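One protein chain omitted, others in place.
After this line comes chain A, so read on.
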Amino acid sequence: MAQIRIENVRKDFGAFTAVQSSSFTIEDGEFFMLLGPSGCGKTTTLRMMAGLELPTRGEIFIDGEEVGQKPASQRDIAFVFQMFALYPHMNVRANISYPLKSQGMKSGDIKKKVGEVAEILGITNILDRPVGGLSGGDRQRVALGRAIVRDPKAFFMDEPLGALDAEFREHMSEELRALHDRMGATTVYVTHDQLEAMQMGDKIVVMNHGVVEQFGVPQDIYDWPATRFVAEFIGSPPMNFLEFDGMIGTGGTEVRLNDVPMEVPQSREGANGKLTFGIRPEHVDFDDDAPYRGRVIATEYLGTTQIVTFDTPNGLLKARVPSHEVVTNGQLIGLRFDPRTITLFDAQHGKALRSQANEGVLGHG
C-alpha cells in the first residue's frame, strides 16, 4: 500500500508528446481515476507509473521511492490490462500463481494463496479450466486474481471494464469498488467513461492532449470545472456554454448576457472581451417572468426528467427539467439560471475565471 507521486512527468514518442509535464499525488488507499478522451495521455501516464514506459523527463515516487527509470518487475505493482492478457497457454490456476512463482514462493504456499484469492473472487470452481473458454466476467476475475494474489503496493487498471458488455460492466464496477474497499489498496484506474469515473473514483484527474486539466474529487470537478474541456467532457448532457462579449471586474457579481443582467458568483479576477457563460442543464429553470428567453427546438424524454434544447441569443442551450413540464417545439420560454452554480470562462483559453464559488477548488491550480 503506498502513496504515488508524479512530478513533472513528460513522455515523448519521437516528435509526438504524449504527456507533458504532469504532476499529481495519489494518496495511500485511494481509488484514483485517470479520465480523458482517447489519445489524451492517460494510458501512457499509467504505463509510466507501472514501468512499461520510461518517462522522458520527471520523477515518479511509489511509497517515497523514486522509481522513474526502474523496470516494471522491480516496482511491486499489479496491472490489469483492458484485454486481460491472461497467459493463453496456462490454465486459471497457473495464471494466478504466475506472479508468485517469480518470487520463488514454495508451491504449497502458492496453492494456499491462490485458493484464498479464488475464494474472494468466487472463481474456485474454474481454477483448473483453461482460460480460453472463459466468459468475459470470469476472465476479468482471473485477471484481478493475478493482480491481488501477491499483495502489491498498488493496482493499476487500464480500462478493465472496456471489454465487457454494458450490462455486465455495471455489476463488475460494483465488484471492483467493493474489492478495493475490502483490500484498501491504492488503485489507479484509467477510463474514458466519465460516468464510471464519477461513480467509482475517490479522486479524478482529467487529462486532455497530454495535459492535466483538473485534479480533484468528483463532485468538485463536476460543479467547478477548471476548463471548458472539463465542463464539456464531464456531465451528460455537458455544461451549456453561452458565448458573449462583456466584462466583469474583480469583485463583480453580474454579467450582461444579450443585455440581460445575470447574477454570478463574486468574481476573484477581472476579464473582458469574449467570455463564456457556463451553466449545467439541471440548473436551468423555467420562469415566465425571466427576461432571458429561448425558443424550444427539441425535447428528449428520459423518464423522470426531460432534456429541452433551446435556441437562445447566445447559442444552443439544454435544460434538464421534470417530465411533467409541458413544452412544445417553437414555444418561447423564459429561462432562469441558478446564480450560485455559474462558471465564467475566458473564451480564448477556455480557462475558468476564479470566483468566490470555485476558488476553493481551483485555488491550488
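In this section, a residue touches a chain if its C-beta (ideal position, glycine included) is under 8 Å from a C-beta of that chain, and two chains touch if they have at least 3 such contacts; residues count from 1.
What we mean here is this: contacts and distances are computed from a predicted model.
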From the options "Sugar ABC transporter permease", "Deoxyribonuclease HsdR", "Oxidoreductase" or "ABC transmembrane type-1 domain-containing protein", the chain left out of the display has the UniProt protein name "Sugar ABC transporter permease"
Hidden partner chain, touching residue among A:50, A:179 or A:319:
A:50
Touching residue (missing chain; options A:26, A:77, A:127 or A:308):
A:77
From A:69, A:102, A:125 or A:323, the answer for touching the chain not displayed is A:102
Can you tell me which of A:11, A:42, A:93 or A:146 touches the chain that was removed from the display?
A:146
By the contact definition given up top, give the residues of chain A that touch the hidden chain.
50-52, 71-73, 77-79, 81, 83, 85-89, 98-99, 102-103, 146
